[in-house]
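Omission of a single protein chain aside, the complex is shown with its protein chains in their original locations.
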């Protein structure tokens, strides 16, 4: 089993005809993801990469019973694309787009309250992958391996590192979720941890956080209430530069929360071990020393590099 | 028993210090309505008509446990007053104000979806009265009599006429609800009929409609599904002049619906008798000829005229 | 307020909606000059009602002389009760397709609705009845307004997706007219699509919400006085009365819109015809009654007056005294029947009778009486 994404996921790709959309749709298809539709206003009725194209997501859902979506559209149009996907009834929406204005996302978050059945991942995220089954987004599948470690992360490349290190150590993954690095996000650590908690196939959890916000602290609180998962956390940005602050408003809202220290303390208080590097994360999690064989070479199908 | 308004209703009056608000608060108090608070920004902490005044409805609710409200504020501020009342947690809000812009009310209606526990009556309505118990609004209580006839009406003065005629005929009323004459309203005929249907004390129903919209038709449909109430309907405006139409948009939306004929036919089809005058309404409803004794004189407490 | 075509187009143009070149002309000479400047034009009567074309209020002309002749015919003509005060001379359009774009308040849905159809023009109401699916609808959330994807869906649903780049901004701006001006109806019919795919408003209708007039004083000042409608309605408006002129001979005053409408019904049922609808609202103070009576009596068709008042807060005896006073100060000679009910109705009736005013026991009796007296 897995969370969020499985064999029944029928994916519609918004922005499928763009450069990024095309490339990553092919990647998704190559690992067996059911990409059943794409949208591109004005191109309805045509076909692209063997996928039927529609003018609107609503049309795509009506005609193909798509239930999940990936968004590869430029920042000025991405917020609208998310709302369109939610209004069309998709239950999982993954927005890869980086650079969406914060106010747009705040409006989107409010809009999504009208569609409680819709789960948004991202934006500014690598998406998610259920190894061996399907992916939506841009996580390089060649480093993934089916298994029992859940991975949830705010970072893209750090996720890949952790995934590759887990795979090298022979520890496969149930689902890997990159929730994204923006201040205003869809699913939070809390939400994803909860999902892993309820997934019987997942036994271990790697949580890769970052400074800023208190989503990590809240996830720690949840884990602290008792969890069947063996969890290790890693927080990046311990030495990151503080933004040069002008006003007081940000500080009033966040106070002392959101620092690497506060996050690490929260996990420790919850009985969750905290690693200092991604290699250490893997070691703490699965016990194996990261005796690495060259990653990226255990799957050698063509066209995936 | 009664609908919406009973001995437990604790009323806060918005705009209590204005001329209308003062006058009608006294009227409400004189029949025993529990007016527990008033609001008037800047006058918080003072007392008016023996009632404590607050700056906001939220303050009033916190301090007095008010659960119902009456609004007597000028049109430019009335929509905001309704939203404030709903957000403060009132479960019944009665807006008397006439002349609220339609777009304001459309926004209010959407806002109220966030507060499903709040029932709005009006605007541009006379309010409601549970004879012998309480009233919110401006219905002249001296013509009311406790009993078993539910009255729901879009008109103010026609309601008074019907109420007075019922009382003259010895037929008391459970609750009388003036839902208001504006195009965009709070509770509809459908809603109020449903409430009367579920009120064991109400055995008869007088429904006083008007041309325009299809709220009467929808109420007829509800009654047509089977009702334990003996109902008579009356539609005013059969000969009212049509507005001089400019565009097609209104006609496209309403088509042939909303005429007096369409409404009367809908009630007939539902097995509900339709009266041609208010006197006939009373006669059909309670059988008694409207052998009238002078109305307004069966209650003679001072200060109510 | 119902804006005239040229006024509505000015408003829409300010919001960025393309309109044809045009000039207002209040005299035939001005129309001739407009045509000389603009070339072939449509000379269009400016009245706040539909059906101008069928009434002969729109003429296509090629030359200045033709424009002068057309304006001579049209200015001053009567269209459904409105004297045409001026014409609008507008360049003829290159038409590839006529689209319908309309907005109104759907009172059943308690919401705004935007309607779009690929089949614009005069037969849109018939289309709505026969093929409702040919008119795509959008109910925008009133706080969010129409979202981009909703507008795209609307345009594709109407079969106009290939023009979405030109249409979506026009729909968005028409919607802004609604929020900026508190419109209750806004319509562009036809919205013309040229062979090059440009869109332009062929006609425009805009009606604003009277309840929101306090927010739009500038609009009222700018456009409020151009049309001479019904003179009694104008007078009544000045006096803050809710008054509508009708065709009959029985003047009517009631307190409350419902009671007033009910009274109209009763008069018709009794075989008469109402001369007006006049709601004097909650109370019934002498000065308000006097105001209402004097407006009603301006209409020479009125042969008698029926007053139907329910005394709730106001006592019947006070109302009666007010009525007597109003009648006397206006020196009213026409038949007057008053139906008075509610608080102290008995005392009120006594006062009326003592002053020679006929009281009606019920609305129905009073209606029968006044119809008889004015036959």
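We call the chains A, B and C, going by the order they appear; numbering starts again at 1 in every chain.
Please note the rule applied: a residue touches a chain if its C-beta (ideal position, glycine included) is under 8 Å from a C-beta of that chain, and two chains touch if they have at least 3 such contacts.
Everything numeric in this text was worked out from a predicted model, so none of it was measured.
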So which shown chains sit in contact with the chain we cannot see? A, B, C
Full-complex contact with the absent chain, from A:45, A:76, A:117 or A:287: A:76
Would you mind spotting which of A:158, A:176 or A:220 touches the chain that isn't drawn? A:158
Going by the contact rule already stated, which one of A:2, A:130 or A:214 would touch the omitted chain in the full complex? A:214
For the chain that got dropped from the picture, name the residues of chain C it touches. 141, 143-144
The missing chain sits against chain B at residues 41-42, 44, 55-59, 77, 80-81, 83-84, 87, 107, 111
Residue ranges of chain A at the interface with the undisplayed chain: 23, 27, 75-76, 99-107, 109-111, 138-140, 142-143, 153-161, 164, 181, 183-185, 208, 210-215, 218, 236-241, 244-255, 276-279, 290, 294-297, 305
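Assume only the chains that are shown with their structure count from here on.
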Please report how many Å separate the Cα centroid of chain A from that of chain C, as a whole number. 57
Check each residue of chain B and list the ones that touch at least two other chains. none
Tell me, which residues of chain C touch at least two other chains? none
